[in-house]
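Moving on to chain A:
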Amino acid sequence: MNDIKISARGVQVYYGDTHAIKDVDVDIRDKTVTAFIGPSGCGKSTFLRCLNRMNDTIDVARVEGNILLDGEDIYDKRVDPVQLRAKVGMVFQKPNPFPKSIYDNIAYGPRIHGLAKNKAELDEIVEKSLRRGAIWDEVKDRLHAPGTGLSGGQQQRLCIARAVATEPEVLLMDEPCSALDPIATLQVEELIDELRENFSVVIVTHSMQQAARVSQKTAFFHLGNLVEYGDTEQIFTNPKDERTESYITGRIG
Partner candidate 1 sequence: ARDQVQVAGSSTVLPYASIVAEAFGENFDFPTPVVESGGSSAGLKRFCEGVGENTIDIANASRAIKSSEVEACAANGVTDIMEVRIGYDGIVFASQLNGPEFTAFEPADIYNALAEQVVVDGELVANPHNQWADFNPELPAEGIVAFIPGTKHGTREVFEEKVLLAGCEASGALEAMVASGMSEEDAEGECMSVRTDGKSVDIDGDYTETLARIDSNANGVGVFGLAFYENNTDKLKVATMSGIEPTTETIASGDYPVSRPLYFYVKKAHIGVIPGLKEYAEFFVSDDMAGANGPLSEYGLVADPELAATQEAVASEQTMN
Partner candidate 2 sequence: MPALWLLVLVLVIGIAGFIIGRQRAMRTAQGDIRLLHSLPSYYGSNVFLSTVIPGLLLLAVWLIAQPLVIQGRVAAMIPEQGLSDYGSLSLVMSDVRRVADGLDLAVERGALTPEAAGSIRTELTDVRARLGAVGVALGSNVQPYVLSAAQSYRAMSATGSLLMSVVVIAATIAGFAVSVLRTNKDFRARNAVEKVVLALLLAAASIAILTTVGIVLSLIFNTIEFFKLYPASDFFFGTTWSPSFGGGSELGIVPLFWGTFYISLIALAVAVPIGLFAAIYLSEYAGPKVRSVAKPLLEVLAGIPTIVYGLFALLTVGPLLVSVFGQGGMLGVGWMRGGTAVATAGLVMGVMLIPFVSSLSDDIINAVPQAMRDGSLGLGATRSETVKQVVMPAALPGIVGAILLAASRAIGETMIVVLGAGAAARLSLNPFEAMTTVTAKIVSQLTGDADFASPEALVAFALGMTLFVITLGLNIVALVIVRKYREQYD
C-alpha cells in the first residue's frame, strides 16, 4: 500500500552558477505525508519545485538528475508538464491568488480540467474546496469579491483550496500555514491528514511541532544537501546526523 510515489535520484539544481541542490536522492511514498525541514535558504522550495517542474519557468534554473513519478521520468521529453502538474499540485510559499473573484480562483482548475459537468457541480466543487481550505465561512458571502482583497492568511487558505480543487495525486505545500492562526493551522493539518488517505502530500515547514504532528516521513535539508531522511519519529527522537540533531534542538540555523 505504501509504494513509492516519487523517486528522486541525484538531483542537482543550479541557479546560474549557484549550486542550490546538491545530489539529492529521496523517495516520496504514496498515501504519506512527507515533511521537508531545514534552515531558511537551504533549498526546500527549490527541491519542491523540481517535483512538478515549476523550475522550468525560471530562466536561470537548471535541473539535473532523475525524478520518477510512478516510475516514469518526469523530465522525459514525452512528458507533458501540464499533465504532470495536474497530478502534482502545488501551494506556493507566497500566496498568489489570481486577480479574479474568489469563486473564479477556485473554479479555474476544475474548469480547465473538466472536473465539473455543469454549473451546479462546479458550485459544489468550489464550496467543498473552500470548506477543505477552512475559509468557506469567511468568504461565503463574498464569493465574487476579488481574491486579492483578502487578508494574508485568507489568501494562503484560498491558495490551498485552489490547489485541492483540482484533486491532485500529490500535493506539494510550501509552508502552507505560515500566515495562519493555530485554529486555521489545525484545520489545514486535518485536511492534510484527510488527503493522506488517498494521496501523497509533501509539506515544507519551519515548525518542528507541525512536522511531527502531520508527517510520517521527514527530510532534513541543509545547505542544499539532503542530510537525513527517515521516519518522522526517528528523525525527531533519534536523528542519525549531528546536523539534524543540532537543527532540531535549535542549535544551527
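What we mean here is this: a residue touches a chain if its C-beta (ideal position, glycine included) is under 8 Å from a C-beta of that chain, and two chains touch if they have at least 3 such contacts; residues count from 1.
The candidates were selected such that all candidates are chains of the complex that A comes from, given by their letters.
In this text, all values refer to a predicted model and were calculated from it rather than measured experimentally.
A.B. asks: Using the definition of touch given at the top, pick which of 1 or 2 touches chain A in this complex.
C.D. replies: It is 2 that touches chain A.
A.B. asks: What does chain A use to touch candidate 2 in their complex?
C.D. replies: Chain A reaches candidate 2 through residues 16, 60, 80, 82, 112-115, 117.
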